[in-house]
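The structure appears below as structure tokens.
A protein chain is absent from this complex, but the other protein chains hold their places.
So, chain A:
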């Protein structure tokens, strides 16, 4: 099923516009004026006089004089009888043929000259006409592309630019064409993709598109059937909430704490229903079932859609994991939120904003409505950054940091609204403040804007407010155990690790061994160094292990990269404890990947590794 959907998406890109052309031109054919389309507005039927056959010479004489005659027909051109001799006869009149004409009274050969062709054309023209030109076509006619025989084209000076075509061999009137017909022909050309104007719909490009469209239509149909099978087509869904009934659904947070029953519209998908109650589940696909982020846990008897099956493991499905966007309130009585406890949109007021390193700020927020935001250590909040003007250099730079910023390109720019996720850095549970550490992303050159979100939020003046949603709890300490915890972090990315450490030591007063490897460039970047030193002095089970890659002169600690030091410890000190340690990683992608590889090389299983990635 996911393949069907992917195929449908990419095919839509490929054939979408052509499909619009097909439908648009199809509509035109449906509505068009057939008289205009025929090109015969100025055509009249030719009344030929009755021929006295007794006046004609015997055909035998003509046949004896001619050679290789397949058929001889008595025809009338310009009210005079002729014998039309076919020497080669196509299966149809427009196929390649070879004719000659003989005057049926005198027996003299007759040729369709320019004058004759013009006269034949005028005979079929309604009213009087002014001839612009009569030309013998040397190439295929655009107006009658299927004609394979040599033609005379008689152009007439009228409002429709009428052209009359006469077969140069037989004198037969091929037909009339004019601007109205040419327009219809153009529409046909579009519908048939006949860009070479061959008058055919058997060209390569339309065959290729037809085959793609075939797959496109079938994948769409299969998708529709699947939607129907999953109960996504219920009248109330279409008619909207005015007619929909309400239903109460019991909501629990991930700790099974009841959040009370919430009223939900029948048939409405749970992602939307929860949002109506300010419970914002993560979602990037907007309810398409493809991003796999709006996880909830429901009774395992709730049926699984193909989207559920593609996003969850068999074990998770059995435990009742489902995607909220794929289900509605009709299917269940209660649900448990997974990645969110009380993630609700709220106004936060900035209490303080301080530099803790040349480029990293510590921001302290409080909920405006004075209702403390409860969160689990490791959680993050999503900030809504409004469209605004930005400046690449912070407005209030302490004097001692000025020299760090003098090489940063000064830029003023405008940016659109966006949202950004930042991890909470506090986890001691001692205050109702929300603390974030945010590094201001500077621009590498003039063509690239600095980090919009980090610049905006770090430039906020204390006292101002910003909207955020959360907390989202996707990274957290595994259920309490006595196992040692090994944390590996770098830069401002250590925020969730700091929260986890504070949660363990201060909130839970845990006695489990905690190792914190913290990578930074120099002493200046070693944020919260004093704080961690104090913690390690206060709690003997906490080991603070800073590693600097470019230390200054007065550095007495470890140097190099955290991974290398971790490797040493894995090889020696931690070896015995390895199989029961839990690893928590948080930092840039490259560091994370090499660390995960390192851990796996030492036989550490996936379920012992938790990570939170930064980009």
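A few notes on this one:
The working rule: a residue touches a chain if its C-beta (ideal position, glycine included) is under 8 Å from a C-beta of that chain, and two chains touch if they have at least 3 such contacts; residues count from 1.
One rule holds in what follows: contacts and distances are computed from a predicted model.
Of the names listed as "Branched-chain amino acid ABC transporter permease", "PepSY domain-containing protein", "Cell division protein FtsW" or "Ni/Fe-hydrogenase 2 b-type cytochrome subunit", the one that matches the UniProt record for the absent chain is "PepSY domain-containing protein". Only one residue from A:31, A:159, A:395 or A:461 touches the chain missing from this view: A:31.
Per the touch definition above, the residue from A:59, A:145 or A:231 contacting the chain not shown is A:59.
Only one residue in the set A:218, A:252, A:539 or A:555 touches the chain that does not appear here, and it is A:218.
Among A:161, A:529, A:549 or A:594, the one in contact with the hidden chain is A:549. Those residues of chain A that touch the chain absent from the view are 9-10, 12-13, 16-17, 19-20, 22-24, 26-27, 29-32, 34, 53-54, 56, 58-60, 63-64, 68-74, 88-91, 192, 200-203, 206-207, 210-211, 213-214, 216-218, 220-221, 224, 227-228, 232-233, 237-238, 284-288, 291-293, 310-313, 359-360, 380, 418-423, 437-439, 441, 451, 453-454, 472, 474-475, 489-495, 519-521, 525, 549, 587-589, 591, 610-615.
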